[in-house]
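Missing here is one protein chain; the remaining ones are kept as they sit in the complex.
So, chain A:
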């Protein structure tokens, strides 16, 4: 009987470990922060954009906007801001964006996004690049960058 108790204690410990790893790996972390904001170089005229167009831009399907060649900036796909932007703003999962980029890059039908190291670099590069578009997690105050809002009724 003593042996059995030992076995069950062991099983309970394994079950707890499984639950813990389930929580760590599977359950998405709760994110109380507001979703990232879309930012663009001031050369892009519109302050408002629709969700389908935003998806078209960040999946690298659209090459230009208002005659200006677009340059899309993103953070490393493992960065929490990238995941938040992808899921909460675009409504797609990061792996779907990555798949869309791979499809255009390796079929020659489009370009890949420019991957930047940090939100600070994102802000700087978008501000320097006519036709640049990206996102930041915190409110911005940068002379060459405008915040783009999503058109209501999505």
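Just so we're on the same page, contacts are C-beta pairs under 8 Å (C-beta built on N, C-alpha and C of every residue); 3 or more make two chains touch, one makes a residue touch a chain; residues count from 1.
Keep in mind that, in the parts below, contacts and distances are computed from a predicted model.
Q: The complex lacks one chain in this depiction; which UniProt name from "Beta-barrel porin-2, OmpL-like. bbp2", "Polar amino acid transport system substrate-binding protein", "Glycine/betaine ABC transporter permease" or "MoaD/ThiS family protein" does that chain carry?
A: The record names the chain that does not appear here as "Beta-barrel porin-2, OmpL-like. bbp2".
Q: What residues on chain A make contact with the chain left out of this view?
A: Counting only chain A, the missing chain is touched by 25-26, 28, 50-53, 55-56, 59, 61-65, 67-69, 71, 73, 76-78, 87, 90-93, 95-96, 98-100, 102-103, 105-112, 114-115, 125, 129, 132, 154.
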